[in-house]
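Excluded from the complex is one protein chain; the other protein chains are retained at their positions.
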Amino acid sequence: MRADWQRLLYWFRRDARGRWIGLALIVVALAVLPFVLEASVGRTWVRIIDLALLYAMLALGLNIVVGFAGLLDLGYIAFYAVGAYAYALLASPHFGVHLPWWVLLPVGAVLAAFFGVVLGAPTLRLRGDYLAIVTLGFGEIIRIFLNNLNAPINITNGPQGVNLIDTIAIDGVSFAKTNTLLGIPFPGTHLHYYLFLLIAVLVMFVCMRLEDSRIGRAWVAIREDEIAAQAMGINTRNIKLLAFAMGATFGGVAGGLFSSLQGFVSPESFAVWESITVLCMVVLGGMGHVAGVVLGALLLATLPELLRHTAAPLQQQLLGKVILDPESLRMLLFGLALILVMLLRPAGLWPSPTRRRELTSTRVSGTV
Amino acid sequence: MSLLEARNIRKSFGGLQALSEVSLAIDSGEIYGLIGPNGAGKTTLFNVFTGLYKPDAGSVLFNGADVTGRKPNLIAAAGVARTFQNIRLFANMTAVENVMVGRHLRARAGALGAILRDRTTMLEETAIRRRAHELLEYVGVLRHAHALAKNLAYGDQRRLEIARALATDPKLLALDEPAAGMNATETASLRRLLEQIRSDKVTILLIEHDVKLVMGLCNRVAVLDYGKKIAEGAPALVQRDPAVIEAYLGGALP
Partner (left out) sequence: MDIFLQQILNGLVLGSVYALVALGYTMVYGILGLINFAHGEVVMVGALVSLSVVELLMGSGLGIPVPAVGALALLAAISVCMGLGFSIERVAYRPLRRAPRLAPLITAIGVSILLQTVAMLIWGRRYHTVPALIPPTPHTLGGATITNVQILIIVVSALIMAGLMGLVHFTRLGRAMRATAENPVVAGLMGVNINRIISATFIIGSALAAIAGVLVSSNYGIAHYYMGFVLGLKAFTAAVLGGIGNLPGAMVGGLLLGLIESLGAGYIGDLTGGFLGSHYQDVFAFLVLIMVLVFRPTGLLGERVSERA
């Protein structure tokens, strides 16, 4: 079992001193990033990074399910929705309840984990493709219920969604406005950035520790050969359920944060497309590799925004008109990405060494 | 009381009766062989013992407790560990990691322990790693500890599988054709390993085709043919049993 600092520095393949310097530089860069972005390209980009960090949390959560345990979940966004709506309903004028964020995030997490167990218990023994379809269906069911539970009793407010959700406030510092701390003005977006960054790093940390543990080994064993794993005494059902529940938990936390950032949630944000987006991040980034999926998430969360700002004018300039609007372009690229990655580089852009050898070698005795 | 007792096991697949009324008893401390022509039902019986199949009728008792139809992981927890005819190692894990997975059963750290890395968890991990190395040395593949399981030589893979099974601290080690594909030297070496395991108080159930190995190694032997037990006893006696000879050769010798 490697110590955390060893894992962290593994990413810097230089001498020890070079590694520490590299790490320090990264920390400083991350700390000043929001200010640099705001000064150069505007505050909207800080907001985009905030969302990208949420996607990173989602990708990390899905990575536990798909990457570590090898279970294809196509309805992962349902857990995000559960967390988001739990937060929204309990911190807004909708029911008139205003619980604080540090209560609601754990509540959302536990609720999401609960749904994870409820979904997983009957379905995790299904073979891979069936599980994929069932989870897809489950994701859709959640969305349909969110969309329609507004009559006869209004629970979710239907397609209109819930708005005026409370923003986070820590020690009197409200994230809704600019606060001056230590003489420096911190706008709400920046405060969100630091909180999300902290939580994302925490999630990464938890994932890395899980990976290099008895549980992590059990997940790999199940992925490799479920029958042999069972024969060795691993309760495959419970271990898979654990993966599901942990993934769901992170989804729920991210959902709550999303609610508080956005101030508004509606069922539209939780369509199948979002599940597929997160899957794309995991697959493209490097399935099973914590650092890889974070990269995938950051790339795929920011790239479409980049395209939105450049694609239309570029096409206008080159072709005289816009053939591919940014939305279509995004879908096109995601679809292509999934296909091309699987065909050409199935281990992803930044694979972990173990995963690369798993996915690129041909299996002789097919047991999956 | 026998360690493992099978009573009137019946199992069929579709129209094929794989096992009919098979009963046997394995005593603690012995090496018990299960032999018979191909298709006799040996691996099927194995799978019934280890929980992969549920018998249509009959019962399996292990250490006095009824384990009929229990899930494989629970049977492993009760003390039965197995290897597979076609070697089912975790191909992309290293040798030592394979054996560490075998230790899963006898460890307790869960998600919380993994995340917090408290003292108990860390001690447990060290113990797991140490035991894994010990077992690799015991079976003779320590020098390949950090090689991927799929890259090991065939004979080493078989040994690794045994090491992984031993990691579960079994009372009964069930080996499905451990000597398959081995030459005389390797088989002799395997025999020494199995004798060592027996002297370390682990009972062994063995499916084997290698007659020489079975005769020299097993305390007792049971012969299956077409799903029925046709003989049981000391190898020398069974070898001369006319029913056994007929099963293997298809007719009494003139």
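Remarks
Which chain is which? They are A and B, in the order written, and residues in each are numbered from 1.
Just so it is clear, contacts are C-beta pairs under 8 Å (C-beta built on N, C-alpha and C of every residue); 3 or more make two chains touch, one makes a residue touch a chain.
If you're wondering where the values come from, they're calculated on a predicted model, not measured in any experiment.
Contact with the chain that does not appear here is found for just one residue of A:126, A:173 or A:227, A:126. Touching the chain that is not shown, out of A:44, A:178 or A:328: A:328 (per the contact rule at the top).
When the whole complex is considered, the residue among A:34, A:70, A:116 or A:351 that touches the unshown chain is A:70. If you put the missing chain back, the residues of chain A touching it would be 66, 70, 72, 74, 122-123, 126, 128-130, 132-134, 136-138, 140-141, 144-145, 147-148, 151-152, 272, 276, 279, 283, 323-324, 328, 331-332, 334-339, 341-343, 346, 358-359, 362-363, 366, 368.
One rule holds in what follows: only the chains that are shown with their structure count from here on.
Put simply, the C-alpha centre of chain A and that of chain B have 43 angstrom between them. Interface residues of chain A, counted against chain B in their complex, comprise 1, 206, 209-210, 213-218, 220-221, 224-225, 227-236, 242, 246, 354, 357-358, 361, 363, 365, 367. Remark: chain B residues 50-52, 71-73, 76-77, 81-82, 84, 86, 88-93, 97, 100-102, 104-105, 107, 109-111, 113-115, 117, 121-122, 124-125, 128-129, 148, 150, 164-165, 167-168 touch chain A in the complex.
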